[in-house]
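I have a structure I would like to understand better, so I am pasting it below and will then ask my questions one at a time.
Note that one protein chain of the assembly has been removed; the remaining protein chains are unaltered in position.
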Amino acid sequence: MSLAGPPLLELRGITRRFPGVLANDDVSLTLARGEVLGLLGENGAGKSTLMSILAGLIAPDSGAVLISGRETVLPSPLAAAAAGIGMVHQHFKLIGAMSVRDNLALGDVRWGRFTVDYPELTVSIGRLAVELQMEVDFDAVIDDLPVGRQQQVEILKALSRNPAILILDEPTAVLTPHERDGLFRMLARLKARGAGIVLISHRLEDVIEGCDRAVVMRQGRIVGGGPVAGLDRADLVRMVIGDDLAEIERRPGAAGAPVLRADGLVLRRPNGTIAVDGASFDLRAGEIVALCGVDGNGQGELVQMLAGMLRPHAGGLTYWLHGREIAGPLSAAALRQLGLGHVAEDRLRHAVVPNFSLVANWLLTALFHGGLAPRGWLNLATAEARCGAAVRDYDVKAPGNGVPIRQLSGGNQQKLVLARELHGAPELVLAAHPTRGLDVRTIAFVQRELLRARDRGAAVLLLSADLNEVWAIADRVMVMAAGHLHGPVPVAETSRQEVGRWMTGHA
Amino acid sequence: MEPVLIAGLLAASIRLAMSIGITALGEAVAQRSGMINVGIEGIMLAGAFLAALGALYSGSPWGGLGLALLGGVLLAAIHGWFTIVLRTDQIVTGIAFVILGLGLSSFLFRLTMGAAPSSLPAFRGLDLGPLTALPLIGPVLFGQNILVYLTLVLALVLWFVMARTPLGLAIRACGENPDAADAAGIAVNRVRFGCVLFGGAMAGLGGAYLAIAQINSFVENMVVGRGFIAIACVVFGRWHPFGTLLAALGFGLAEAGQIRLQTWYPGVPYQFFVMLPYVLAIGALVFMARSAALPRALGRPFISERRG
Partner (left out) sequence: MSRVWLQQGLVALGVLAVPSGFILLAGKDPVATWTLLLTYTLGTWNGFSDVLVNAIPLTLLGLGVAVAFRAGIFNIGGDGQLICGAVLAVAVAPILGGLGWAALPLFLMAGAVGGGVAGGLVGWLRTRFSANEIIVTIMMNYVALQMLTWVIRGPLQEPMRIFPRSFAIGEALQLPVLDAGSRLHGGLLVALLAVALLQLVLSRSAFGFRLAVLGENAEAATYAGIKAAPTVVLGLLLSGALGGLAGAVEIAGVFHKLEDNFAAGFGLSAIAVALMARLQPWAIPFTAILFGVFYVGSGALQRQIGLPFPLVWIIQGVVILAFLASRAMQTRTLRVA
């Protein structure tokens, strides 16, 4: 595998900071010719930053990138390509409305400056595709292709420049198992030709099946790694999710009548892939059910369906609210009138209007219930009073209730959102990543409030990727991986390791 | 309807379609790159005036054409600077140019000519001898003024560029997914600026056509919505040069037809016929609005993903 001489790619002490977060902390790794290196870690571990640096999109604060022993500066994507780095992005850089042929020709002066030599392109890349045993339909429009085929185009585009180093960012996230096998076979062929490959993924299986060596990142640092053959599955899980297995006091809940039942919910993404593949479960009053999964596995979409923001393509939903059984799916408007609390996953896009004041944001969802708009006129006095009370009770640090909410820190914004959503004791609470990006004290506060809502009799669905949080407050837990729902099972009957395995794709 | 009448209608349709068509071809390119310029109405007006001025003072319609071209490019450059460099809202900036175009053309008109010029060096219909003398199709296909033929050539050239050249690919990429274009190494804002300039040049020429090939005079505010109809043509023609020109032909037909309809149905108030092209534009937008051919990044300023 690795030959004598300098490694094909070496990162030495790469450090990169963003406001408020140290994304890469003194990261060093090497890649040899003919080797597949797996870069494993959860979202937020720092993988994307590292990848952006290698792709020439951003520059490191300190540290060096060495290619074949020579220090290289990568100021732009073109420079990275010229240095022999080929990038296959997680979100494809393809033009959906254009054909495969056009996408391959884009920006590539090799095929001609004034006219594009399509025949030459077809022959040349066709040959490459044959070598890699890929089927390519040059005339097909990207949008019409299944995601696996789209990815093949993205890979071909990267490979057509003959890179010595190929980096794939979460390549299996949107592939079917069959397509995934094809990808790994192709990578093996590439490896045989002497390329060095970096496979970035959050899924254990990718690393174990497709890589020779693995390196694990957590919170910006490399926390472990080694040849895949010598790594224990359990070790890897521990490295990825952290082994902060502090003992947490569990307060059991008393589950009551059903509040929500989902029956075989199916949701398709705009590009045709299945986001949620037949999810069935129920939520009962007085319990917290945690929904776990790594980003992109469909759990965010599932919550949006329950909140009335997305319509399922198939399957049934039933709600029990205000003592009535209501057949869903229901619109967000109807749900809010019946008393739904929804702490949205994407706060800035959904839960708040950044330019609005705190009071206006309070009104955002309180408009329908809580008597804040009797006969069509806003009851600003009441809204201000309630907002003010919430600010006090939840200790929201704000220069005033009239300032735009974007002036508040993320944590304080989230506290206000929580106060708003829990106001009025809703019977159903959907909390999507409610503690993401918050400091320790606020996290504890949010968790306490969710427990209080549960003890008041609400059914709470908690979407979280933090297993410690799940173990602290949830009664039951279910996991989504690649669109499939696993569980729910009572927390007492499973372990964090087991759930971690489910999350990383190992059934 | 007698063949002679049909031939006359067709010939007039082609003639009347061109000012809209030329402008629409330019706007189609600009929109393909992601830039919408609603100010082309104003630029057309400025072009019409400059063409009249240039033709009068140079004694040749080509002088007018050249001046109109320059004016269109200059106005578009300012529009491009606002929308691409300063990233101001494209619609509002365009509206400012509609107003400016009206002001500049009328103001300068009153300063220079003062009244509609009685005779303007203009582009007349060509006489290609035996070809033009052909019965019925002669005047329709071979009796148009030279700008008509140049426009057809332009449409062909544009089709070729957009479909077969790296530049065309780059332009389309900028309008669909500028991030992907950027990742492929294309200078998105530079490409867009170039397309905006081209669009402005065409709008200037479209206005020039009105003044020195169609109406052969200049009257204040003479564009009466053709610039906006050109935008409807772009949508209706699915941003494709041939489709756009065909759509413009449709409007030419509407305009030529409504004049004839007025004489055939004197009982109906003529204003209803004059309305036809505008109603047609609304209809076109209503039925074509959800077109899949819409450049996905249209109207949105591009900011590179790269951070320092």
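In this document, chain identifiers A and B correspond to the written order of the chains, with residue numbering beginning at 1 in each.
Just so we're on the same page, a residue touches a chain if its C-beta (ideal position, glycine included) is under 8 Å from a C-beta of that chain, and two chains touch if they have at least 3 such contacts.
Note that the structure is predicted; figures quoted are calculated from it, not measured.
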Option touching the unshown chain, where A:K47, A:R218 or A:H342 are the choices: A:H342
Option touching the unshown chain, where B:A77, B:I91, B:L152 or B:L246 are the choices: B:I91
Contact footprint on subunit A, counting only the chain that is left out: 307-309, 331-337, 342, 344, 349-356, 360, 363-365, 367-368, 373, 376-378, 380
Interface residues of subunit B (partner: the chain not displayed): 38, 42, 78, 82, 86-89, 91-93, 95-100, 102-108, 110-111, 220, 224-225, 228-229, 231-232, 235, 269, 271-272, 274-275, 278-279, 281-282, 285-287, 289-290
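Keep this in mind: only the chains that are shown with their structure count from here on.
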Whole-Å separation of chain centres (CA-atom averages), subunit A against subunit B: 46
Subunit B partner contacts - residues on subunit A that touch it in the complex: 57-59, 76-78, 81, 89, 92-98, 102, 105-109, 111-116
In the complex with subunit A, residue positions of subunit B that touch it: 164-166, 169-170, 172-173, 176-177, 179-186, 292-293, 296, 305-308
